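Structure incoming, see below.
Only one protein chain is missing from this complex, and each of the others stays in its spot.
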């Protein structure tokens, strides 16, 4: 659990915009803006006071600004009921927002070369990260992918703030036809990258992690697992993650993550409880008193 | 069931106003406006597409106008979740509206003297009725009651369109302190009323009916029973009503009413199934084949 | 591509899998003002009784989150008037009439089946087993699998052989799969599930239960997960038995959900209170969903969730 205490607030909507295939909502949320560190997200209640939609929708924070005491912007694609409702909001509506949530991206102490890899709307948290890295004197290179050009996130902004920006699309409508991992090796080579940061779907994160490990450079991934509360109480967003002690635990993406060291996430076992995870069926036989004491 | 076929439509909100303690919404609904006869109502879906509120809210039609092909106005007080949601609508929002529903007020053939008695928001349907009666050359007198002045419905309009308008309030803030039945006898006497029309809570309708019967003049009442669909399919809005054959049936206020002849409504048995109602427990002993054939 | 919407429930073929649920479509006339009832897979009537019934006192209904709680008490005109007035009207409009029956004892159920078999045009008899059994202190027939089976057997025997008999089951019984099995063994050609779930709302202003008599039946989208679980479970145990799934169907996607769980058709119930044109809207939505997914025949969905999924696990935490 992050040591920054999140706040829950009723935030007025400042603007609702459409950006390519995405909607962008900016809310006035000083308490969230001031606490924010890149990689963190917000959890939004949807559907109004007597909503039939009980679970919160989570979105990476794309940008914070000091206006009006502090604003927070998030970008989203309409997928289901909740995002459809959000897309209909207008300025001055109130949104019940909780944030900032989750473990932020750890930032390097030294001015190293960082490559930021994102897929679709999963790229959103990379933008505040890029700014934070630049402020520390890091070199930033972007590799962004999407199904089509309109699904590649903020290509222009990426070009503006990064040393280089490489794009891939499934249909070739922007940049290279293919996946981000098809171009990542070249970018790492050219940019002499020291660190990889990645956001996007699990299969992409797995491949990016594998590649970073081949290069022997650290990789921080922000995972996307279905979330219902965002605050750590529903226990729904679990991912098998290896701890410092070598023991696999079912970690909650919302409070123990969403950012993990790539090699710690057992990507091949996502959606399962690995047989050797702490407390897995039959685990006791292999475990013992000591491990039990550290469980949970 | 009325022979006018109601329509269901997605109607744009034209205006939302606040009138005293009431909200007034006007929607563009040509099909409803053109079919409307006074005493009929609409049933409105509330809460949006994935609403947790499954039942419709019903409101008397207060006014129809020819603008925009036909508009319909209804007035309401915020009571629960659904009316609270309605009060937040803005112009251009869409409302799913069904109407016109229910049996309208029967109009006299001849230009007779009519007294229209209403309580609170229950008075709404009396206004289009007053206009229809005036068009037939009838004399119209209003008796309107409410808890306080702000709860008496459209006092000004009543004064304008009627020969006389008498008001009662519980707190004496407008007109006579007391109930409509305290002044009704005087109005009937002075106006030489031939017919009574009444809308409002059941206890009021019962007393008005009793008074009309003492005067030996016909009385038409519009009853208010909890409704869930407004279209006759849920069977929830039943009131014990005596048929032409002298048999009591559990009549649906939404399709068999809401307007009934006052003396036909078994006011003392509202909220029960009278022992002699068709199909009441043990009813068979008193009934027989013939009655069964007419049941339902 | 226009998807093929036809489904079979045993010997019974329907033009499409969307029906109305018993008791939620009035006599058919009320609904017909809002949608062409000849285009619905079948119209299921409210449960017909031998004698007319006045039903329960008002208030009979209360709104709950994504549901309604109701206690109507089978108000209806009785079988004579039904056969004379309501059934002919339905047939005159080109509707497929499935008739739900409720009796106060095995003999009444059998009588109803016999009377319906004499009339032309009844395409299915649905046996409402949630009617109180006077012989058992008012507990409903479905609460005892043996009592339910006796009712089903009597109806199957009394009904014309070419009229399929479906047993309508509630969810809140001790052993639903067992009950379903008994009903099939007793001759049911198919199952309809679920009826409303026992519930209560207390009005905080009057401090009394919101529907007269206290308990009511919960329906609507709120109970859909309960209904889907029931259909899934029974289909897993009795894969050959056709099921009409219901409980909270509101959209085309909901129909798909029930079919995937193992229903061969679905019924729309209290969603009709909210939207009296729901049946045809749901059909349109279903067609759209199938086209979007390239599904050519709706019956390809039936039970498909069983092919890919593991065994159902434990329920509560």
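So that you can tell them apart, the chains are marked A, B and C in the order they are listed, and the count of residues begins at 1 in each.
Heads up, the rule we're going with is that a residue touches a chain if its C-beta (ideal position, glycine included) is under 8 Å from a C-beta of that chain, and two chains touch if they have at least 3 such contacts.
Every value quoted in this text rests on a predicted model; they were computed, and no experiment measured them.
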| item | value |
| --- | --- |
| Contact residue for the chain not shown (choose from C:29, C:56, C:96 or C:281) | C:56 |
| Options C:27, C:45, C:196 or C:264, residue touching the unrepresented chain | C:196 |
| Among C:83, C:241, C:260 or C:279, residue touching the chain not depicted | C:260 |
| Chain not shown: contacting residue from A:12, A:218 or A:279 | A:279 |
| Chain B residues that touch the omitted chain in the full complex | 50, 52 |
| Where the missing chain touches chain A, by residue | 1, 5-6, 8, 45, 51-56, 96, 98, 225-226, 228-229, 231-239, 249-250, 255, 270-273, 277-281, 283-284, 287, 289, 291-296 |
| Hidden partner chain, residues of chain C it touches | 22-23, 47, 56, 64-67, 69-74, 128, 130, 132, 138, 140, 170, 172-175, 195-202, 204-209, 212-218, 220-226, 228-229, 232, 248, 253, 256-257, 260-261, 289, 293, 301, 304-305, 308-317 |
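By our rule, only the chains that are shown with their structure count from here on.
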| item | value |
| --- | --- |
| Pair of chains whose C-beta contact count is the highest in the structure | B-C |
| Chain B and chain C: spacing of chain centres that average the CA atoms, whole Å | 34 |
| Cα-centroid distance, chain A relative to chain B, in whole angstrom | 56 |
| Centre distance in Å when chain A and chain C are each reduced to the mean of their C-alpha atoms | 45 |
| Where chain A touches two or more other chains at once, by residue number | 50, 52 |
| Multi-partner residues of chain C (each touching 2 or more other chains) | 65-66, 221 |
